[in-house]
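The complex is shown incomplete by one protein chain, all other protein chains being positioned as in the whole.
Going in written order, the chains are labelled A and B, and every chain counts its residues from 1.
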Amino acid sequence: MWEQTDRVLRQAATRIGDHVADFLPGALVALVLMLGAVIVATVVRVVLGRALRGLEFDRRAERLGIGALAGWPAVSLSETVALVAYWTILILGLLLGLTALNATIPSRLADAVFGYLPHLIAALMILIIGAIAARFFARSVLIGAVNMQIHSARLLSLAVKWLVLLVSVAMALDHLGIGRSVLLLAFAIFFGGIVLAASLAIGLGARDAVGRAIERQLRDPPRGDDHVNHV
Amino acid sequence: MNRTPHPDDPLWFKDAIIYELPVKSFADGNGDGVGDFQGLFAQLDYLQSLGVTCLWLLPFFPSPQRDDGYDIADYLSVHPHAGTLDDVKRCVEGAHARGMRVVIELVMNHTSDQHPWFQRARRAPPGSSERDYYVWSETDQRYQQARIIFVDSERSNWSWDPVAQAYYWHRFFHHQPDLNYDNPAVVREMLAILDFWLDLGVDGFRLDAVPYLVERDGTSCENLPATHAIIKAVRAHLAVKAPSCMLLAEANQLPADVRDYFGDGDECHMAYHFPLMPRIFMGLHLEDRQPITEVMEKTPPIPDTCQWALFLRNHDELTLEMVTDDERDYMYLAYSMNPQARLNIGIRRRLAPLVGNSRQRIELLNSLLFSFPGTPIIYYGDEIGMGDNLFLGDRNGVRTPMQWNGDRNAGFSRCDPAKLFSPVIMDPVYGYQAVSVESQESDAASLLHWMRNMIRLRKLFKVFGRGSIEFLSPANRRILAYVRRYRDDVILCVANLARTSQPAELDLRAFAGMTPVEMLGYTEFPVIGELPYFLTPGPYGFYWFELQR
Partner (left out) sequence: MASTGSSSSAEKAGAPALSADVVVALTSHNDVRTIAAAVRAATAGLSRAGGAGPVCLVLADGGSTDGTREAARAAAGAGGLVEAAFEPASPLGELPYHGLPGRAAALRAVLRIADQAGARACVVIDARIDGVAPDWVERLVAPVLADGIDYVSPYYTRHAGEGALTRGIVYPMFRALYGVRLRQPAATEFGCSRGLVAHFLEQDFWELDHAAAGIDLRLAEAAVAGGFRAGEVELGVRRVAPRGTPVDLSTTITQVVGALFADLEARVDVWQRVRGSVALPVFGPAAPQAGDAPPVHVDSLLDSFRLGYRELREIWTWILPPRTIVELRRLTEMAPDRFRFDDRLWAGIVYDFAVGYTLRVMAREQLLRSLTPLYSGWLASFVRDAGAVENAGAIDEAAERVCLAFEAEKRHLISRWRWPERLR
């Protein structure tokens, strides 16, 4: 009886010992990894912050209109970027550490997050750049179209704006892997539809009008002031 | 667009707009609660947009900080709180890239008692060159005619050093022993320090407490010929090494004595006009131009290559040393009913609180600052009308953190508020919630915008920095009117020192046939004729006219 109890206890102790022995190196490695992550994150934060300040990133960003878009007047943009980098590395380090513990769920989670994170950042950047570009191009197109005397200038500029916005949203979603095929299909249908509708309209409905317009283009010389030397 | 930020004009300081700032109080870049060069660098764009063309940085050297950095323990490096030499260099380069020059402090008269030179001197045997870096004496009875400057804290200019077993000489605090300029080694050391900072790109030096360099028996130990000889030597050294480097003398003396610091154009380029400042405030309170015209008439002419430095307020108290006893009493009664506001012989307040936070008075005073002959110096924070904190000791009440926005610590630092080197102003009138760069930036009618426009306007006309001045004498003494001339430019300035509208009849017969064009709005006024020219400036109103043919 005693012996049995003793054996069972011993076995249990050995098992626990084994488990601990199994677990300990992993935990140690995890600890080291996390510590390393903290150090690396801090270093990156400081270095990145200094580098961005040195490059006068804030001033440049403000000129591009990113600063206003970000909308944190209290915290400078370079600081924000440095902070984001800091937390990203910290979280990655944590996940890496969990992987080292050989815990299945966290490790799978870590894998997924590792795979996903760059996409998330890229998607965000695409959206920001897209929004700025859309505004700028829309205005350029509007002015350009008006100067070319295209009467539907506003429509054109709106189209450009939404096109740029949509493309950037689509690119962002594509990066995130959300509804990839649906998105592709939707775009194909959308653009295809527009082109088809336009060609049908020209071919069937407005055949004569288009013909006349082209004829006029060929017959009439371009507008007089194109020849005039303005300077 | 500033395409030629650094034309090599050796007289650049005549057209400059100087902005005085303590690095410690301006902006904190690393979040330790103390302003630093990183923070300053980040705010250079703000300074450029304000339009100033020169930065004057208060001391940022390693120091025990018992006299706000004027007690220097090492001239060749930077206080750890302020950053590193590389940070300074980057700031100087950044300022140059934005068309701004940088002037730093050169405290020649004394060091901190923590400076290695002093530590070495007190242990060196008497008579050795090391010992003679400072002024020692067996007795505290020498130089008895020298006055005591910090009457509130020092009883004698001599203090006993138990290590050296001798008295050492100090014109300021007892922890600031005076250097001995009779020792050639000291002069050599100072020139080496000058070269060090010149190599770093600095464009000028403010020579602190310059009248007290040399001591002689039976004199007041101020403005001595030997002191002038030292300054001449420094200038001669500069003439070879950096001809466009500017020396600004801090000599709190009567204008006739200050005049000597210009030499024949071979000593300092600039010197402060100390007596003007209290008299402008006095004239404003008396609603009488006489104190102002009187001091300007007593101001001696200076060489063509020299310039007065003008200021309304600075980092020290509004000093009343250079006025008569009656005037001093009047000033105390007028501007410091609160005895807490008094310090030594002066009033320790900022511009806005001094004039009761009246925008009209602030604008009038600034219009005088910008239109009097000399280079204006703006004290940091005065461009937004910052307040002060009388509950902080010494002059710290006017050195509180710059108010950038309404966020934590006024946007000065991201640190824990308890870590700040000095509390920010928080009262309901001047507090950072009410007064800040950000809020004034978004308010088109704010003082900041007004200052920016005035600076821009002043920079258009060299006559303000370089022209002559003559005062008109209208019968109404509440009207201050003067004419500035430089080459073809003639500018007429009229200011009403009273709180009510005043009539001004100006005798402008010398300019008959010319048209006054109001400069701020470019509005033409009626042509000047033979009759007195009649104007009615409103309360504290001022006009600047270009007289055009």
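List of remarks:
Just so it is clear, contacts are C-beta pairs under 8 Å (C-beta built on N, C-alpha and C of every residue); 3 or more make two chains touch, one makes a residue touch a chain.
For clarity, every value in this text was computed on a predicted model and none was experimentally measured.
The residue from A:139, A:180 or A:212 that touches the chain not shown here is A:139. Considering the whole complex, the residue from B:219, B:290 or B:548 that touches the absent chain is B:548.
Mapped onto subunit A, the interface with the missing chain covers residues 136, 139-140, 142-149, 151, 153-154, 223-231.
Not every partner is drawn; the one left out touches subunit B at residues 1, 3-4, 444, 453, 456-457, 460-462, 488-489, 519-524, 548.
Everything below uses one rule, namely that only the chains that are shown with their structure count from here on.
Chain centres here are Cα means. That of subunit A falls 51 Å from that of subunit B. Residues 29, 38, 41-42, 45, 90, 405, 407, 411, 438 of subunit B are the ones that touch subunit A when the two sit in their complex. On the subunit A side of its complex with subunit B, the touching residues are 53-54, 58-59, 73-74, 76.
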